[in-house]
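Excluded from the complex is one protein chain; the other protein chains are retained at their positions.
The first chain written gets the first letter, and so on, giving A and B; residue counts start at 1 in each chain.
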Amino acid sequence: MAMKEDRIKEIEKSAEEIVEAFIRASEGLPSLEETYYAHLKFNVMRPDKRPSQDRGDFRERFLLIAPARDESGNLKVEAAKWVK
Amino acid sequence: MKVLIGFEVHQQLMTNQKLFCECPTNYQDVAPNTNICPICTGMPGSKPLPPNEQATNSAIEIALMLDCKVIANQPIFIQRKHYDYPDLPNGYQRTSLPIAKDGFLEGVRIREVHLEEDPGQYDPTAGVVDFNRCGVPLVEIVTEPDMHSPEEARKFLRRLVRVLEYSGKVRPEAGGAMRVDTNISIEGGGRVEVKNINSVKGAYRAIKFELIRQKSKLERGEQVIRETRAFLESQKITVPMRVKELEEDYRYIPDPDIYPIIIDQSQIERIRAKMVEAPHIREKRLMEQYGIGMESASVIASERELADLFEAVASEVDPKFAATWFRTKLKKVLNYMKIRAAEIKFTKMQLVDLLKMITNKEITPEQGEIVLRIMAKKPEDPRKLISRLKIVPLSEKEIESAINEAINENKKAVEDYLKGREEALNFLAGNVMKITGGKADPREIIKKLRKRLDLIQRGESPK
Partner (left out) sequence: MGEVTREKLESLKSGALSIVENVHRSLDRIEKMNRDINAFIEINKDALARAEKIEKKIKHGGKAGKLCGLTIGVKSNINVMGLRATCASRTLEDYVSTYNADVIKRILSEDAIIIGMNNMDEFACGSSGETSAFGPTDNPAALGHIPGGSSSGSAAAVAAGMCDLSLGTDTGGSIRNPASHCGIVGLKPTYGLVPRQGLIDLAMSLDQIGPLSPDVYGAALLLEVIAGRNENECITLDVDKISYTDGIDEGVEGVRIGTSSKFRELTDPAVMEVIDKAIARLEGLGAEIVEVDLPNLEKGLTSYYLIVSVEFFSATRKFDGRKYGKRIEDVCGDEVLRRILRGGLISKKEYRGKYYQRALQVRTLIRRELMDALKRVDVIAGPTVPKLPHRLGTKLTPMEIYAYDYLTIPANLAGICGGVVKAGEVKGIPVGLQIQGPMLGEKDVLRVMRAFEASR
């Protein structure tokens, strides 16, 4: 366990190196607007047509790769801790 | 102590497809994990489809009905809100920045309205998840903490539900279609958020419980810590949710896979022109346009279809008379028969004919009410009905004698009622109805019966 934590600490530290390098590199560079999208467009929308009828065998594939499922097809996960 | 209560109401929008994929939205009609695809189950590599246009327009319409200012001519980003929970397949929820702000609904300020996707259905006790619902579009309405008591809060929620139903753009109230988070704080204590509320009644109970819990803490000199709690419907209590991830930073970023939306003024005007009149606005207009009182207007506007029927009728008969009739007789019949105005089967013309006959004094108001009750069960031309059934209203004497008969012939039922069993009263009332051939007003009967039975209990005889 301790080794795992050490590893995480070391990785965290090395993770920050480039952040510090960034501060140095960006010093003095102008404040421009942020580029979130490589090529920006607006209002790309989709009309609300008839829903998909045939989704192939996706449901089977989904249930096949699920770590745990019940007979009805629900995905089994952990119970909430606050329920007790 | 000053109490501040606010809401975040999540309501599903009525669309054919989900918000970011083409899956059907009828999640309650199918087996678990049927209406799913790689997008709404968070399969590795899946990307959202362009957002559902209908959902956006519906959200704008609802915002306008709540008197909000729609954010126009500005990019509205869809953001990723990150937190870890089993019902969130991507580990983040897609939620838009506000599409509208600064609204108002009967004493409560609406802070903002935005669009988001519904998570899946997680049963925290059984530990199972169904993604059928995941990705259904939601409109979220956030209020300012302008309510100060559980009663005020309940009243507001009911009004809000009415607005949403009026719009015709939301999924009808059925098992989880509306979800409410409430925040409650008492002066001197921290702000507590309560989640997992699915009804107006639940909200009322949750708030009541919280106020008691918080007040008693403060009275004991303890601190009310700022936290998130869950409402447990079955036990009517709130418990700490203590989910670390829910309290952590959501790390919002604009979703790089979805372009921002810009709403322009002409789009807003188009929606405004076609939109349903909001109930509180309709109420006011009914009062002004038809010269009717607030009580009548309030009853008539309680359901959009009822108001529609009233306005259709009010063009043919005296509106004030019609309004009184709607408030007293029609509403009574609907309540007794447990049907919504949307389910009324008789036509506007049939109702108009009936009302005309009353105003022309062709029949008495009491006769009219009998006909209405029959029409509500099976619609028919009122004139034909009257001549066929030879409707004559009962006299006081006839009612009293029917009651006597029922009491004398059902001594066991009388005993049961006097022992405290309420159902016996309904049984006796049914008997009276049978004796009078259905011509009496059931509510009147119950009232009179109860009075008689109380006299019997006190050992008195009727006057």
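In this section, contacts are C-beta pairs under 8 Å (C-beta built on N, C-alpha and C of every residue); 3 or more make two chains touch, one makes a residue touch a chain.
Being a predicted model, the structure only gives us computed values, none of them experimental.
K.L.:
Under the definition given at the start, what are the shown partners of the omitted chain?
P.N.:
Taken over the complete structure, the missing chain's partners among displayed chains are A, B.
K.L.:
Among the options B:Phe231, B:Tyr259 or B:Phe310, which residue touches the chain absent from this view?
P.N.:
Answering carefully, the residue with contact to the hidden chain is B:Tyr259.
K.L.:
Going by the contact rule already stated, which one of B:Gly6, B:Pro32 or B:Pro48 would touch the omitted chain in the full complex?
P.N.:
B:Pro48
K.L.:
I need the residue numbers on subunit B that touch the omitted chain, in ascending order.
P.N.:
38, 41-51, 80, 82, 84, 86, 89-92, 129, 249, 251, 253, 256-259
K.L.:
Touching the absent chain: which residues on subunit A qualify?
P.N.:
7-8, 11-12, 14-19, 21-22, 25-26, 29-39, 44, 58, 61-62, 64-67, 75, 77
The criterion applied here is as follows: only the chains that are shown with their structure count from here on.
K.L.:
For subunit A and subunit B, let me know how many angstrom lie between their CA-based centres, rounded off.
P.N.:
Chain centres of subunit A and subunit B, defined by C-alpha means, are spaced 36 Å apart.
K.L.:
Can you list the residues on subunit A that touch subunit B in the complex?
P.N.:
Residues 36-37, 40-52, 55, 58-59, 62-63, 70, 72-83 of subunit A touch subunit B in their complex.
K.L.:
For a test of understanding, state which residues of subunit B touch subunit A in their complex under the given definition.
P.N.:
Its residues touching subunit A are 15-18, 21-25, 31-38, 41, 43, 49-56, 75, 86, 122-131, 230, 239-243, 254, 256, 259-262.
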